[in-house]
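A single protein chain has been removed from this complex, and every other one stays in its place.
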Amino acid sequence: MTQPLLSVRGLQRRFGGITAVKGANLDLCEGELLSVIGPNGAGKTTLFNLISGHDRPDGGTVRFGGVEVTGSTPERLAALGLARTFQHGRVFANLTVRDNVLMGTHSRMKLARPGPPLLGALRELFLALIRPPGVRAEEQALRREVEDILHLFGDRLIPRLDRPAYSLSYANRRRLEIARALALRPRLLMLDEPTAGMNETETAEMRTIIGQLKARGQTILLIEHKLDLVMQLSDRVIAMDDGAEIAAGTPAAVRHDPAVVEAYLGHRHMGGEQTPDAVALEASP
Amino acid sequence: MSEGGSRGDLLELSGIDTFYGPAQVHFAMNLEVRRGQIVCLLGGNASGKSTTMKVILGLVKPRAGTVRFDGQDITGLSTPAIIARGIGSVPEARRLFGAMTVRENLLMGAYTRRDRAEVNHDYDRMLGLFPRVAQRINNRAGTLSGGEQQMVAMARALMGRPRLICMDEPTMGLSPLYVDRVLELIAAINKEGVSVFMVEQNASLALQIAHHGYVLRTGVIALSGPAGELARDPRIRDAYLGGERTAA
Partner (left out) sequence: MGAWLDYTINGLIVGNIYALLAVGLALIFGVSHLINFAQGSIYTAGAFIGWTCAQRLGTPLPVTMAAVVLGCAALGVVIERVGLRPLAGSARIAPLLATIGISFVLDQGLQLLYSPDPRSLPSPLPAWRIQVGRGTIGALDILIAATGLVSAAVLFGFLRFSRLGWAVRATAQDSEAARQMGVNTDAVNRTVFAIAAGLGGLSGLLVGMYYNHIDTAMSFQATLKGVVAQVIGGMGNVPGAIAGSLLLGLTESYGVALFGSSYRNLFAFVLLLIVLVLRPNGLFAGRQAMSPEPLTGTFIAPSRPWDVPRWAVAVCVLLAALLPFLPNSAYALQVLTNAWLYALLAISLTLVAGTLGQVSLGHAGLLLIGAYASALLALDSGLPVWLSIPAAGFVTAALGTALTWPAFRLRSHYVSIATLGIGEIVGLVILNWESLTHGPMGVTGVPPLTAGTVELDSPQASYWVALAVLVLLGLMQSRLLGTHLGRTFRAIRDDDVAARACGVSLDRYKGLAFAVSGFAAGISGAISAHLYSYINNETFTSQVSVLALTMVILGGMGNVLGAVIGAVALTGLPEVFRFTAEYRQLIYGLVLLLMIRFRPQGILGTA
């Protein structure tokens, strides 16, 4: 097998006295969909933040695309082709749908956004003022692409192109966030609970969309609580509890793993896997 | 307060719709807590469990539906007013006042009470009920271990002499030893006549001590019944981990 796109080794993060992530390891290959599951407080989102540069690890390494990126800034990781969404949804509320998605193309603008820090910034300002044809053409091309991306979500967002994001429904905001991430043309797409707050129909729709992305060959790292969806979409699943991995493997294997069942349901088996007598016995003082 | 004449329900939620921003959390939820019972509300992540407790305490106002406590509508009341009617709260992650001493935390629990002598009596009673708390009484609450903090949070809630005590994930993050101790204490509190409403992810634990259970799944009560029956129901597993048939 070729070198993995994302490779995490021994990642650690402590907050005060609590270790939120205790030595996480994972490998993700091109075109793969890997899900991270686990109960509340298991450390999934912290792990996401550490990978995407929104938080700095206390130990361990992250390699992305063959480059060591441990402790890099989110903007550098975005430039390298890593896009993510956030647990509670973070769209630019006062920007239109179109501008939100255009923000996703930021790191891909070549002509309008020349390189080095100081002089490049001044040139960027100058170019924005005079708007030479090349810069205009680039912007036009990106704008066309925005509509292509939004077509993925059927007629959910296209009719609302020029509406501000704050006027969208919650589900549409989540879709918009994914569209913005896709606009980066990411090598790795990280989705943090993309169906949170969605009803059954919307969840099914999102499942189809993620399935389409996967079919296109998009590499995806997914955190999701709706385990039906995880089981259907994932190539592999990692289960975390209390900051550490407790099981890993195919969806079916992880789902039946005793450690996973225990993490979700409690440290005594539940749901018909135990005789009624035993439950009654445990219930008596 | 006389219990005669009123129905068996101490707490009754009916037709609750709540929203978190534009996202709907509860869909016409109904739930009851009978006098003298322990009722647990179970469910996986993001099922709306914690929000249910916030609705009862008036921290989240439902967009539709009513909350009745002891026969009276408390839906629109402020949190302090609801607490003053006899509901105690053990919040998620305990939420102690970390820079205050354990003693101060306990007495904050009696904030709405004016009967000073009785408060002192209850304070001594709590120290008897929670010997571990008594040992740390002059420590800052923030320096206690998770299990000790849970004890303090429970004692603090009891200091208000509630008729109903609401607990949000009382066993979360505790070591197995403390988990058992906390469950014993909940049962003991209940024996003294306090009704308990408890939100839990850990179904097997909660159903050990509860009389009645509800399972919440994405804002809808998916299952409910006496605790013993619920514990044997195979569907509870699907409610958490997804149905077998869909995991193709």
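Lettered A and B in written order, each chain numbered from 1.
What we mean here is this: a contact is a pair of C-beta atoms (placed from the backbone, for glycine too) under 8 Å apart; a residue touches a chain by one contact, two chains touch by 3 or more.
Nothing here was measured: the structure is a model prediction, and the numbers come from that model.
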Practice problem: May I ask which residue of A:R84, A:R156, A:R174 or A:R207 touches the chain that does not appear here? | Solution: A:R84
Quiz item: Which one, A:P164, A:G211 or A:G249, makes contact with the chain that was left out?
Solution: A:P164
Exercise. Mind listing the chain A residues that contact the chain we can't see here?
Key: 52-54, 73-75, 78-79, 83-84, 86, 90-95, 99, 102-104, 106-107, 109, 112-113, 117, 121, 124-125, 128-129, 131, 139, 164, 166-167, 180, 184
Quiz item: For chain B, which residues lie in contact with the unshown chain of the complex?
Solution: 57, 59, 78-80, 83-84, 89, 91, 95-100, 104, 107-109, 111-112, 156, 160
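As a convention for this text, only the chains that are shown with their structure count from here on.
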Quiz item: Taking each chain's centre as the mean position of its Cα atoms, how many Å separate chain A from chain B?
Solution: 33
Quiz item: Which residues, counting only chain B, touch chain A once they are in their complex?
Solution: 20-24, 44-46, 172-173, 176, 184, 187, 201-205, 207-209, 218, 227-228, 231-238, 240-243, 246-248
Practice problem: Mind listing the chain A positions that touch chain B in their complex? | Solution: 39-41, 168-171, 173, 193, 196-200, 225-228, 230-232, 251-252, 255, 260-261, 264-273, 276, 279-280, 282-283, 285
